[in-house]
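One protein chain omitted, others in place.
Note that the chains take the letters A and B in the order they are written out, and that residue 1 is the start of every chain.
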Amino acid sequence: MVKHIIPNSLSEALDYMSKDEYKIVSGGTDLMVQKRAWAETPPKFDQNTIYIFNLMDLKYIKKENNKIIIGANYPVEKIKDFKSTPILLKKAIEIMASPALRNLATIAGNIGNASPAGDTLPILYVHDALVKIVSKNNSRIVPINEVILSVRKTCINKDEMIKEIIIPILEFTKTSFVKVGGRKADAISKTSFTGAVNVKDGIVKDIRIAFGAVNVTVVRKKEIENKYKGLSVLELQSRINEILNDYEPFIKPITDQRSNKDYRKQVSLNLLKEFINNL
Amino acid sequence: MTDISKTIKKVDSDEKATGKAVYVSDIKMDGMLYAKTFRSKHQHALIKSIKYPKLEEGYYIIDHNDIKGKNFVKIIFEDMVVFADKKVNYYLEPIALVVGKDKLIIEKIINEIEVEYEVLEPVYGYVNSEINYHFTKGNIERAKMDSEKTIEYTYDTGYQEQLYIEPQGMIGYFEDNQVVLNGSIQCPYYVKNAVVSILGSDDDYVRVIQATVGGAFGGKEEFPSLLACHLALAVDKIKKPIKLIYEREEDMETTTKRHPAKITLKAYTKNNKILGMSSNVAIDGGAYIGLSGVVLSRALIASTGAYTIDNLEVTGDVFLTNTVPNGAFRGFGAPQMLFAVEMFIHHIAKDLNIDPLVLRRQYLAKQGDATSTSGKFRDPIIMNEMLKTILEISDYKKLVKPNLKSKYYEGVGMSWFLHGCGFTGSGEATHIKAVVKLKKTKDGLVHILIAAVDMGQGVKTTMKKIVANILNIPIEKVVYNNPDTNFVPDSGPTVASRTIMIVGGLVARAALKLKKHYRHLDEKTVTETFKQPEYIKWDEENFKGDAYPAYSWGINIVKVEVDKATYQVNLKNVWSIYDVGKAIDEQIILGQADGGTMQGLGYGYLEVMNAVDGKIAQKNVTDYIIPTSVDTPDMETYLMDNPYPLGPYGAKGAGELTLVGGAPAVALAIENAIGKKVYKIPVTPEYIMELMNDDEN
Partner (left out) sequence: MMKIKFELNNKEYVFNEDPSKRLLDILRNNFSLTGIKEGCGEGECGACAVLINGELINSCLVPLANVHNKKIMTIEGLSETKRGKLIKDSFSKAGAVQCGFCTPGMMMATEALLNKTAHPTVDEIKIGLSGNLCRCTGYNMIIEAVLLASKEGEGLW
């Protein structure tokens, strides 16, 4: 018999997890679908399950030292309503699924699920977000791009769980988030584009670009970004073809029941071009 | 007396809104068992052997061996089997039904069934013709000879899934020596006839009751007969209540959809005149014919859309493929054809360098014109007034102002269309022979006894309204329960935009008859039977004559913007105008218009479904995209009165009309926006990108 645990605190949860292997269920938006069974029969949870959605010690959001710190259980709908939440993250949440889903979905779930189409992931990459991962006796802080290893693969060990996500507040003069879904709401990304720049006196001090759903993980390339920092906006725009060529090899989407790889690729690059041209 | 069109509160609104209405999945019975269908793992294969596991007490497997009648679903042809026995013809074709109390044990049994197959090569696409129809009008050979320029285009349409929000389902039980089936169905007597046939029983042995229907759109026309046969065989054997509700994925993968089609149109022209047209239609029927022949007929008859073309040749085929059978869906072949015709008239105009609006007007059908099947448009056609109105309302000429700097391409599209009301040809007179009854009881109530199903389109309200108005009694005095074949006569299926015009017409006549007796008699039942008007003649063999007794008409105008970077389409505005004769309830018709138009628009630009290697690729609500509230544009709809003498208060068909113009209007709007000819629907962003990348288009 598999065990079902509803812990009363984070430490109780971690204690259980130090002894046995558990599947973590938070809002359930992914797992309840994946494990779905015939109506009226219980979901097919074939391993021990621990339900953490009600843990109050993971339900918080705060601003501290120019960082936003979000507890693993804090639903995205509430993150959106928090006044210091970065604008890009608000935008990504606004067109994520539907209101009912947003009341359950969490960023930690997006990370744990490690789907390349996870709506908030490109935003975390662009902000160089950090993830605090805890176990009974340990705690570590890992950059987002080192947490997610591949499709549905993370560095989180069996006895660990995400405690919080730390998002630095950055200064951008212009940002863009475009999610390309099958319709205007309640859709899974075919591709997504995230762009953010900080331009001072016509000079690009900072530029950050990320693509979702076009590779096994979010595509963000700091070496390409660094190449173009310090240029004037006009210079940057004049080198648009070079920029597109730089990113092109990393846009390696697939064809599936929602779209095809040619479309995903061309649109990703179109969005990059549009972003640069409109700076 | 007040105008019949004046809106009243829908009679079933409150019980539905509060969750009290009983849908089949809400029904629980004592000792109820559950059923699940065991299905084929192959698209095309011979069944060499089936090995069932040993069953524990109280668990049953029903398969072709339990069939006493012929192993066919009674529809039109004897081709679709109820349970596959020797051969499977599509992926997930039913082979057996497993019944028992515990769902987990049922699933275990299903997992333990072993079938040995000999896999055969599957057939897909338009290669294996099973039905071919052909007809001509006028002198097409002469038109070809005189022609100076032939314009030819081929159009493709995809699957469309009904996606009623309530999945298919039925509950069956044995009571008073009858097999009783209560389910989400459009056609109680289709189900009854199919079940009587599969059980090889007397008519009296089967009773069919309609539960509240959570949407149908044609999807619950013929498909439930298959499900009912499975369940009835089980009930007949086990004699206990059994519930069979499809899961969403099962529903999407295994139930009927709108036929994909490939349509080639040729226009023979001279001096900017269309001398004649050829129309060649291929529809993908899936693994069995089912209703595909009739769907094809309707498509073929719509070959010239809202226009009169004097010389015509029409051919069409139903192709069988090793995919899930396709079937009825609101519009029934017309949406495919009207998409093609509307694109074609535009493409002809472009090729001849004429304003499309001018060309449309030149060929618009008029009263007295010969129809595509050489019948006659007998009743007034008011499309010119409708056009004038909608051009004004939409401010058509100013709709698009090119803005090169914009993030979007903007475009406007228009569709003109008609829909034949009721069954094709003499179906009403020869096959359906509708009977309706009105029964006045001592308590002063009047019972409407018909087999018509309210599936959301509001017939409970409109039928009651007709009777209450004619008898001049409060609507509360009129009773219209969900049809039950033990009590209601066969007034025909709830399909083909026939319910108000045909059944409602009979109900109105019955009410007039009853009116003479209403004040005097204690109890009185009156019966009315359909009689075809003398002047309607139809030669089924040659597609000659009046294919429909009446036509409803419409115009849609759609404004879109197309994102230059993502090729995504935003619907901005939709203006619609419809002639449905006379609205029995204005709000109900406007509701049909909103919903039907949105479904038609979705078909045109949004809803993608493909069979990949014979399997439906978009098999859940996440992957099959229908419009949400956010995708809905501003919609303005106008109704014009043009009473049809034989309809109740002048009413004609309405349900399907509102869907058929959506796809061409949005496709033409996109074509207008991007400046490239569009040849297929849905016009997805992926397809728009392809068109934009095509320098030759």
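Everything below uses one rule, namely that a residue touches a chain if its C-beta (ideal position, glycine included) is under 8 Å from a C-beta of that chain, and two chains touch if they have at least 3 such contacts.
These numbers come from a predicted model, not from an experiment.
Chemist: Would you mind listing the shown chains in contact with the chain that isn't displayed?
Modeler: A, B
Chemist: Among B:Val213, B:Ile263 or B:Ala365, which one is in touch with the chain left out?
Modeler: Only one listed residue reaches the unshown chain, and that is B:Val213.
Chemist: Among the options B:Ile238, B:Ile588 or B:Ala654, which residue touches the chain absent from this view?
Modeler: Considering all chains, including the one not shown, the answer is B:Ile588.
Chemist: In the complete assembly, which of A:Tyr51, A:Phe82 or A:Tyr247 touches the absent chain?
Modeler: A:Tyr51
Chemist: Pick out the residues on chain B that sit against the missing chain.
Modeler: 7, 9-10, 12-23, 25-26, 28, 162-167, 212-217, 247-248, 455-458, 587-588, 590-591, 594-599, 620-622, 626-630, 632, 635
Chemist: Touching the missing chain, which residues of chain A?
Modeler: Where chain A meets the chain not shown: residues 4, 6, 25, 27-29, 32-33, 36, 39-40, 42-43, 45, 49, 51, 53-54, 77, 97-101, 103-104, 184-186.
We adopt the following convention: only the chains that are shown with their structure count from here on.
Chemist: Mind checking the centre-to-centre distance between chain A and chain B? Centres are C-alpha means, answer in whole Å.
Modeler: Going by mean C-alpha positions, chain A sits 42 Å from chain B.
Chemist: Could you please specify the touching residues of chain A with respect to chain B in the complex?
Modeler: 38-41, 98, 178, 180, 182-188, 257-260, 262-263, 266-267, 270-271, 273-274
Chemist: In the complex, go through chain B and note every residue touching chain A.
Modeler: Touching chain A from chain B are residues 36, 103-104, 107, 245, 247, 407, 564-568, 570, 606, 608, 610, 612, 617-618, 622-623, 625, 627-631, 685-686, 689.
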